[in-house]
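Of the protein chains in this complex, all but one are displayed in their positions.
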Amino acid sequence: MSLARASSSPPGRHLAKVRASVEEALEGLRDGARVMVGGFGLSGNAEALIEGVLERGVRELTLITNNAGTPGRGIFRWFEAGIVRRFVGCYVGPNALVARAIEARTIEVELVPQGTFAERIRAAGAGIAGFYTRTGVGTAIASGKETRVFRGETYLLEEALFADMALVRARRADRFGNLRFHRTARNFSPLMCMAAATSVVEVDELVPEGDIDPDDVHLPGAFVHRLLEVREHEDPLERLAPEPDRG
Amino acid sequence: MSLARASSSPPGRHLAKVRASVEEALEGLRDGARVMVGGFGLSGNAEALIEGVLERGVRELTLITNNAGTPGRGIFRWFEAGIVRRFVGCYVGPNALVARAIEARTIEVELVPQGTFAERIRAAGAGIAGFYTRTGVGTAIASGKETRVFRGETYLLEEALFADMALVRARRADRFGNLRFHRTARNFSPLMCMAAATSVVEVDELVPEGDIDPDDVHLPGAFVHRLLEVREHEDPLERLAPEPDRG
Amino acid sequence: MAWTRDEMAERAARELPAGSIVTLGIGLPTRIAERVPRDAGIWLHTENGLLGVGPYARAPGELDSQVINAGKEPVTIVKGGSIFDSALSFAMIRGGHVDVAVLGAMQVAESGDLANWAIPGERVMGIGGAMDLAAGARRVIALTTHRTRRGEPKLVTRCTYPLTARACVARVITDLGVLDVTDRGFSLVELARGVSLEAIVAATGASLDVGDAPSLDPGRDDA
Partner (left out) sequence: MAWTRDEMAERAARELPAGSIVTLGIGLPTRIAERVPRDAGIWLHTENGLLGVGPYARAPGELDSQVINAGKEPVTIVKGGSIFDSALSFAMIRGGHVDVAVLGAMQVAESGDLANWAIPGERVMGIGGAMDLAAGARRVIALTTHRTRRGEPKLVTRCTYPLTARACVARVITDLGVLDVTDRGFSLVELARGVSLEAIVAATGASLDVGDAPSLDPGRDDA
């Protein structure tokens, strides 16, 4: 029994997180993978990574994201390329392509109330197998799910939602992976990093460790596995404000 | 049916949160109340509020806090004053007084694993009635609780933990109640504000709205009901570092 | 005669108590935002993770693609605003920290059941945050036209569309007036300008308790 055996623990995942290219950042992503994608519509997208998945040529993905998107842009191009087998999210939108694919059963869709969606993702990252919420009780969402009464009110059991990989955008990261998000682009992204076996973060700016004060970290590096610095983004405005009221 | 009826909604709780005195900050705290207290031992205590509860003369409290404390100081003085009927937390410590009170059944104790404690408090604030965790499975903690198998592993059902009032410390607050905590004093405090019907925050510094950047808020004012500015604190070091090693 | 969409939004804005946290649903409810007095201590929450929604961003210098509301429209942030992740945003909603939610509706039943996400036989667009808001907000107000574009009543004895939540709606504001949901069903609170009792009763697909003669639309002199 050699000494080496006692001290040869393989290194952990929290070394050398910075990747040099989209290809390296997506290494290991395979056909059939469950992929979480952060952002809210086109806002706060990991643009390079989303594009990179298309170029990688993987197929049969389970896409877990809030919103199926807008034709011709962002994550919707995954649908257009036919690489999504299953969509789990809150909003399909008025997309004829997705609607036809659902009807033709080439895409499965699981619609989830947005709060339940967020909490299921958090649960996966937090070691919580399931939880009870009032959301969806007495609706189609409750179909096939267990209910339980707490303090006289009926709650629905919802289960954790896991992924193989998360692709999210952050404003700033240090090299350990401590993240800062910008404004409403935070949304599901920290939760998705927690829930995915491998979290990949596209950051506007990489900074040295110590540049982000410990009190100002939005998500600790423990939940972040790969970093890709991308300084230029399209960051389109998906909509403009409505016309001002007459009154 | 008068017009007034249609527009006479009583004002909400998010006006004029700043209180002028400890007495005002604790208004409405009654015998038998469930009170959450933030901090970790003597670190990050809401010192004035903890003292104020003693002066108020309320009794039969359910105290929900991580740690029963240190004789003569902090929250432990509530035990010494005999105002705690029930303690829910993670650590009693080697306190003869609490131990005797438990034996004499003048105090009930519910010991909770620390992660379950934090998650139960968060659940109460988040509208989650219960959740499944692996923590405690196969131990005395599981006694009388339901278990359930998810993906081949056994989990324990734990329920939300509510309070009537939370007393916590923060480093900085704006007048709406957006909070910043300092370092490891954050711990249970934001969760307790979420879980309590009335959250009372003792802050080192009150600042105008707008002084805390939206991205830098640790807990939004939606979860904060009363603010008391206290500029001077004892903030004792409960322990010193151990002697440096010889080697 | 009846209220315009702008007047409906204005009437709904008057429902919001000072010092409250309010979430506005997508569509017509979002238009309430611009009618909330800026000094009333009403804090607008948008479920994508912002408390303290300010006026729409319109000037080029104000626009930031990462500062949007749940309808993906660019907004500003008021002083005292805060940003948080979606888990905390819905903790706020489900945990009872939102005082009022104003939601659109396809159908509201006299029991307070709300249907606002799917029409049988038509494409489902999605659920969004409506189910969480309907189940979690302390007070749910439905803001909707009284009838569909085809003239069918939206206020009904029982919803025939898939439900968003049961027994959640406390008040309905329509183009024809304001109604409460009570233990005995719909109860008239206020008639819109130029709408007769007969007209609102006829447009309602459930029985309507008109009580004493309800007030006519008072215009703005009551604010």
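For clarity, chains are labelled A, B and C in written order, and residue numbers in each chain start from 1.
Simple rule for what comes next: a contact is a pair of C-beta atoms (placed from the backbone, for glycine too) under 8 Å apart; a residue touches a chain by one contact, two chains touch by 3 or more.
The shown structure was predicted, so the numbers you read here are calculated from the model rather than taken from an experiment.
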item: Neighbouring shown chains of the undisplayed chain, as defined at the top; value: A, B
item: Absent-chain contact - pick from B:84, B:118 or B:160; value: B:118
item: Among B:63, B:107 or B:191, the residue in touch with the chain that has been omitted; value: B:191
item: Sites on chain B contacted by the missing partner chain, in the whole complex; value: 40-44, 67, 89-94, 99, 111-119, 121-122, 133-141, 181-191, 218, 235-242, 244-247
item: Touch list for chain A against the chain that is not drawn; value: 1-7, 9-16, 122, 124-128, 174-176, 178, 194, 208-210, 212, 214-215, 217, 220-223
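The rule is simple: only the chains that are shown with their structure count from here on.
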item: Chain centre separation (chain B, chain C; CA means) in Å; value: 34
item: Separation of mean Cα positions, chain C and chain A [Å, integer]; value: 30
item: Centroid distance [mean C-alpha coordinates] between chain B and chain A, Å; value: 32
item: Sequence positions of chain A contacting 2 or more other chains; value: 119, 133-134, 181-183, 218
item: Residues of chain C touching at least two other chains; value: 50, 77, 83-84, 87, 90, 93-94, 136
